[in-house]
Each structure stands twice: as structure tokens, then as C-alpha cells.
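In this view, the complex is presented without one of its protein chains, the others remaining in place.
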Amino acid sequence: MTFKQRKINASLFLDYFSAFSSSRLLSKIFYFFVLAFFLFLILTPTVYVIFYLFGQSEVVIAYFQTQPEAFNMIQEALFYSVSVAVIVSIVDLIFGIPLAWLLVRGMLSGRIKTILNILIELPLAVPTAGLGLSVALFWGVVPGISSPPFSLRIITSALPILVLFHFTTTFPYVVRSLAAILEEIDVYLEIAGRTCGASSFTAARTITFPLFRSGVATSLILSLAKSLSDTGGVMSVLSATQISVWTGTVLIGTWKHEIDIPARVNLDLIPPLAFLCVAMIFIALILMSTSRLIAKRVKIPIKKVWYETERKLSEKRSITTRNTLAIVFLGLFVLIPSFFLILYIPIGFTSSSLQVDWFRFFGSIANSLIVSIVATTINVLLGVPLGIFISRKKNRISNFFNVLVDIPYVVPSSALGFSVGLFWNAQQLISNQLFFVIMAHSAMTFPFIVRNVIGGLEDLDLYYEETARTLGARNFQIFYLITLPIIKFSIIAGIIMSFTRSVGETGATLAVATGFETAPVFIVNLINEHQFFNASLAIIALIVCTSLVILVLRTTFGQKKVRRV
Amino acid sequence: MPNIQIKNLSKTFGYIKALRNVKLEISDGEYVGILGPSGCGKTTLINCITGIIEPDEGSEIRIDNKNVIGLPIEDRGFAMVFQSVTLFPHMTIQENVEYPTRMMDKTEQEVQIQSDTALKLVNLLAEKKLYPRELSSGAQQAAAVARAIAKESKLLILDEPISALDAKVRTELRYQIRGLVKKLGLTAIHITHDQQECLSISDRVVLMKNGNIHEINTPNNLYQFPKSLFTLNFVGETNFFEGYILQKKEKSMVVRLRHNIRILVPDESSLKVGESVVLAIRPENVRIASRETKGTSIQGKVIESRFAGSFYRIAIRLSTDDTVLADYEGPLHLDKVVYVSFDPNRTQAFSIPKDGLMEEISLE
Partner (left out) sequence: MKFRQELWKLYTENSIKIRNLTVKFQEKTVLDNLHLTIHPKEYLVILGPTGAGKTTLLRTIAGLLKPTQGNIVIGNFDITNLPPEDREVAYLPQNYSLFPYMNVRDNVLFSPRVKKTKTDNEMTELVTEVLDMVGLKERYDAFPNELSGGMMQRVGLARAIAADTKIFLLDEPLRALDARLNIQLRTEIRHLVKDLGITCLHVTHDQDEALSIADRILVLKEGKIVQMGKPATIYNRPQNYFAAYFIGESTSLEGVIQEITDECTIVLLPSNHQLICRPSELEKGVKVKILAKTETIDLNPIEDSNHEFQGDNIFTGEVIDRVFLGKFSNILVKIEGMNNPLIARISSYDVDKFKLNSLVQVKIEPHDLTPFLEE
């Protein structure tokens, strides 16, 4: 018998491919390629900027000695960035936990749950530059325009307006992630606790909450990262209310701009800017690990019971109060400020003259779409195999990459953008601005795809693939017929997240290139020029474009179709 | 004094009526098994009693003469064991078992005593410092029983407590749980889909089907004198023969089966001559002989003979083209010609169900 010399029926390309992909060596080479690419593209710039700074440390010190005001600016910027992030994250948690609880455990009817979910996610559709303007119009005083009705006009100082603004960008993420993690915890544990005589509050505190800690840490990190990182929104809100103050990302954007202004190129600023970026990266990392540590260390007393108090807190009245507070927060601090802009549009119509630079307008939207689509495509091509590698190969290398993947989540996007620019400039291979922007966006949104693929694969029972194997399917057939159809929806979700994030991004674009105007950059520029009405129109146009792309994606791939083999 | 009274209990999910006007009374100290196939409404029934879901308007549930509808779970006064292991994963076995006592505002010493007593009852005192994941699944469920007992409620609700365990462990825990309940004088409601578990553990069985209570009886009566074909099939294996009544005599009748084969069976029912009937006889009541008995035996051929522990399970192809299962003390040769008769006192006749026999006894 000649089993070993078995010939492969090679009539079709697919057969070739499946035979190849079954080879161990080939799959090793393939994974090596993906991992190398990931390291080079996504991670090297961050590491590079740190090494660059070490090389330039004397230059930096010298610069700060001659220009002490630059150092003061950095101090101010870091102070605002950190304090805003911390305050916002804590308040988010305080209101986010009850809201997530209501969503997951509140026994809501299906329709109400859907509506609440949509309301929570609605602000995510607005680019942060738009949210900034909207918040400024609602809470703050915007000089030079007639305010829309119901605007509060009560906030005139930097810290509160920044905090109020960040609620709109972070709260939806926090609630969504808390709810997702809460879903994972078996509700029957809490019910078992109640059959033991624990009131619903006691059961939640002693049983669900201790199991929920890591989820709280994740949400905390998410909102810290998001608020440290935002650029466009902060620029908009500060510029519209004419409050002049530095935050980390605004300073990065401004300095980068000064470096590259064609009339007076100021290359001296590069080392201190690198210092600022590295400082932002480290602060981000420190805040993240502190919140992990706190979540791990804080002990929730599980033996002590405050009988009367906790029974009171479990009563219908207390629960209603709690839910009402959370919903009021969602409405007053998130939803209304996010969409307040709509009220301004009729006023804008009557009071401003429409002077849109259509070329710039459409050019910027086209730029945004090109960047987002190309960056997302790169992420899919790299991220799907990486996700599969991390979740399927359980070894030291995959664990290592599992940790690395999240770094772009955590690093502020403008710091990331600056590093990417610095790195690729140093290579002197390509000097195309579009390429720089795409690289920065790709690095920034990469985790969305990988995380979604990993999540999808974790839900996918390994038995499906094994059964298919014993039924005669080869590696590529298994991937194409079994794995892909099941994780397809996770990938689409990742694509949508990556795409919207990229379309709305300002900081990374500003920090990586100069004079490259994407739609959010265009909006920020308009706001800087106090053309609020034109900015509003651009915001709406951008929302419409993004929604269209998402709609196309959803209708093309979103329906669960019967796949014929 | 009845411990639990349920009246008019209904629950509708959308268009699906999961429970239809259920009425049930459970007395003090009784061990009641609730049995039925998947989707019969037994879980909904228990969820309504415990307060995990609220029933439709007009339903009435009283525990110890107290109307509990609208009361939160923790105030309904029962302890519970669930199907999945619901030990709290972040607490040791001891902390788990202490949990219910800690909810009662007792001194540290009382808490200790009560949890140790409960752990001793299930022989897990030595393992009390371990975390749940360090125990076998059988021991985990025993610990969950200890936690329920430590609450010292008079009512214990068990929702498929042993269904997920290995068969051997199941049999052992069965004795242990029933023993504990009886020793402590508790009232127990035990849900299961396993007819043998239910028969063996309960004082009284509530058999459910399609959201209704199909039959309530003691295990023995449910098995030996079931009131319907469904019960007959569900609580044990049964042979069914379709035919019609040819002739009625005093206390017996002649039934015509396929291929014009007639058989005399006892009868005290109100079935009429000419009516289509189903004869039902359990394998252990089928007699196998090598000689014919005129009028009461049917010829057949052995098609399978399998060892079944203390007896052999014989499959016989009858001349009526029916296949009958019979329990016999030893093996029989394949293709051997035998004569089958039915124990006259243990053969039951039912009029044929209007949707057909297969639909009536369907398990899915």
C-alpha cells in the first residue's frame, strides 16, 4: 500500500490551497509573517519614540532650561489631562454601574432594552469634534453667536467644561463594557444568594460584585484611555468657549503644527514634543496599571451584613431612585449635550451666511473615507489571523501578543500619531502624508478587530472545527466553511468600530501629518475660525457618510444567510 | 396544615402558555417530585413558586398560609438547590455554607455551629477549607445541599439537583438527599426529567405535560395503575398494541389485533364493542412459553436477546407484525419460536387517542 505517497487531487485552486495550508511549515511561516508585521507596523513606533527621547535627553533638558515656559505648558497640560480623566472615569463608574445593572438585570422588556441600548450608543455616532461643539453650546458660553433655546450657559472655566465634555465621549463605552461583562456572570449565583436569605442588594454586593471586579477595572481603563486621548473634541470645546488652557493632546497637536508650518519650520520643538508624548504614554500606562491594581486589591466584605440598611436599599423605592438617577445622568449629561447641536442649526440658518469651501469640504470627507477604509482593511488582513493565533495557540508567544495587542487602546492617539510620524520620517523611505496618516490610524484602531475576533472565537465551540475535521475537511475548508461564517459577525462589529473610530479621529491625524485635512480636522479648523454653522453642517455630513458606510456593511454582510457549502 | 397551596397558577410568555391553571397542594413533611419531559412547564412552575418570575394575574401561591405573590425571593422562606452548581466561586465551601446564616444576624459562634452541622450531614466537614472548583461535581452539589440545609427552612426546593452528574453519583446522592430531608422533617419539592429518580425519591409524583398537571399519584400507583397512555410510557417502558374490541364478556373482552389475531384480556372499563383500543403491557408482565395457550397467547420469533443485569431483555417479532419486549430470566436463541401471553392482571386497555398513539406518547 502506498498511503504515504498519496497524490492530492489537484484539479482546483482551492484544493491546492487547502493542501498547502494543511502543511505545518506553511502555517508557521504565515503566522511568523503576521506577527512580524504586527510588531513592525503597530508597536515599533511607540518603542522608537522612547529610544529617540533617550538619545535626545540632553537636548530636551537644554531646551527646557532656555524655554522654561514650555515646561510650564507641559505641566499644565498634564495636570488637566490627568485630573479630567480621573474625575470623569470615577463619575462614569458611579452612574455606569447602576445603568448597566438596569440593562442586564433589570428585567426590562425587550423593546425598552433595545431603546435604552440605542440611546446609550447614539453619541458614538457623532465625531468627537462635533460633541465638543455641542457640549460648548449647551453648557458653556460661546461668544459671538446667538445661543440656541434652552442652552444653560453656566460653565466658564476649563476643568468643569472638559469633564462635562468627556462624559459624552466616555459614558457610552463604559456602560457598554460593564453591561457586556455583567452578562457573563451567571445570574443564578445571585438568585442562589437570595434563596439563602440575602436581600437583593446584599446578594449583589457579596456575590456578583466580587466577581465583577475585573470588569470594573476594564471599564475604568477604557474611560481613562478615552478621555486622555481625545483631541478634536477638546480643541472644539475650548476653542468654541474661548477658554485658553493646555491639555496633553491639544499641546501635542499645537506643537506639531508649529514644527511643520511651512513659513517657519521649528525643528527645535521635536525633542520636547517627544518628551511630552512619552510622558503621556507613561501616564496612561501608570493610570491603567493602578486601576488594575486597585480593582484587584480592594476587598469587598463578604462576611459582614448590614441587615437593615441593605434591606432598605433593596426595596423597590431605592431601586427606582437609583435607576432614575442613572437615567437622568444619561439624559442630562450625555444625550442632551451630545445632540444639542441640532437646536443650533435653525439659528445658524438665519444668522450666518453660508460660505462653505466646497472643495475643502468634500476633499476632507474623501480623505477621511480613504484613510478609514484603507486602515480598516489593513487591520482586517492582519488582525483576523492574529486574533486566531492568539486564541487558538495557547502558548507563551500568544500570551505575550495578547498583552501587546491592547497597547494602542491605552496609548493616547496623538502620542501614537506623533510616534508613527517620527518613526517613518526617520526611515526616510516614504514621505507621503497619506501613508503616514493611514499608518497612524491603522495602529490606533488595530485592537478593535483583534479583540472582536478573539471574542468571536471564544464563543465558537472548538468541537465544530474538530468535527468538521473528522468529516474530512482540511484547514482552509474549515476556516472558510466553519470558522469564518461563525466569527463573521464579530469581524463586522470590529470593522464598524474600527471604521467609526478612525473616521472621527483628530489627534492622531494632527500629530502624524501636517496640512492633511480629514473631515474631523476640517471641522476643528472651522471651529477655530468660529464658523460654527459651517462646522455643524460638516458634522452632519460626516455623520451621514459614516452611517451610510455602516449601513452598506450591515446590509451586505449583516444578515444571517444560509451558506451553501 | 397544608404547607403549600397553589391555585389558578398560569404563566404566559408572549403567545406561549407555559402554565395553564395549575392547582396543587403539598402537605407538611411531604417529598413531592415534579416530573415531565423538556418543555412541560415544570421549571416555570418552580420559578413561580420561588419568585424568580411572577405568574399571570389571578394566580395564587400560598406558603404556610401566606400569600407569597409579589414577595421578593428572599422573603418567601425556602431553601433551594439548583441544577447548575451555584456555589459562590470566590468563597470556600465553609463560607458558602455559612452564607445563609450570616444573612440572619446571628453570632459568629452560631454561624460556625450551624455550618459545621450542615457540612457534617453531607460528609464534607474535612473539605470545608477548599474552594468549590477543587471538589468533584458530585461533592460540589452535596455542598450546595448543605448550604440549603444550613438555612434551616422547612421547605426545600430542588431544581434538577443531580441531573448533570454521572449516573453512579446520581444514584448515591438520591439516597443521601431523601435521607436528609426525611431526617430533618423537611417538605421537599424536587424537579426532574428522570422518571426513575423521581419515582425513587418522592412520596408523591406530579407528572406534567404541556403546562398542565397530567397526573398526581404515589410512585407505586403511577407505575402500576397509570391513568393514561402518556403516563404509562413516560414512567417506564411499555408495549403497545392497537386493535379493536370484538366481544365483551363479564370482566374480560376479546380484542382483535392485526392479521385477525384475537386475544382475551381482562376488562372492567366502559369501553364498548367495536371501539378501537390500545392494549398496554409492561415487559416484565409479558410471559414467554414454548407451548401455545389457546385464546390468550400469540406466536412469535425471538429477534434479540440481551443481558440486562438481573434479567434478559428479549425482543420478539409477533405474528401480528408487532415487536414485543419481554423480560425473561435467561437468554433465548435467536429465531426460536415462542408463545407470548400477557399477565391478565397487568394488562390495560385504553381507547385510542384522537391524535393517534404516537402523538400521545411522544417524548419530544
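Order as written gives the chain letters A and B; numbering starts at 1 within each chain.
What we mean here is this: a contact is a pair of C-beta atoms (placed from the backbone, for glycine too) under 8 Å apart; a residue touches a chain by one contact, two chains touch by 3 or more.
Here the structure is a predicted model, which means the values were calculated and not measured.
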Touch partners, limited to displayed chains, of the chain removed from view
A, B
Residue, one of A:Q477, A:S490, A:N525 or A:T546, that touches the chain absent here
A:Q477
Of the candidates B:I216, B:V235 or B:L318, the residue in contact with the absent chain is B:V235
Pick out which of B:T117, B:T171, B:N212 or B:S351 touches the chain that's been left out of the picture.
B:T171
Which parts of subunit A face the unshown chain closely enough to count as touching?
1, 3, 6, 9, 22, 461, 463-464, 466-474, 477, 481-482, 485-486, 560-565
Just checking the interface: what residues of subunit B touch the absent partner chain?
37-38, 136-137, 166-169, 171, 175, 178-179, 182, 193-197, 199-201, 219-220, 223-224, 233-237, 282-284, 306-310, 313, 327, 346, 363-364
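We take it that only the chains that are shown with their structure count from here on.
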So, in whole Å, the Cα centroid of subunit A is separated from that of subunit B by 54
Counting only contacts in the complex, subunit B reaches subunit A at residues 50, 52, 72-74, 78-80, 82, 84, 86, 88-91, 95, 98-100, 102-105, 144, 147-148, 151, 157
The answer for subunit A against subunit B in the complex is residues 186, 188-189, 191-200, 202-203, 206-207, 210-211, 302-303, 305, 307, 314
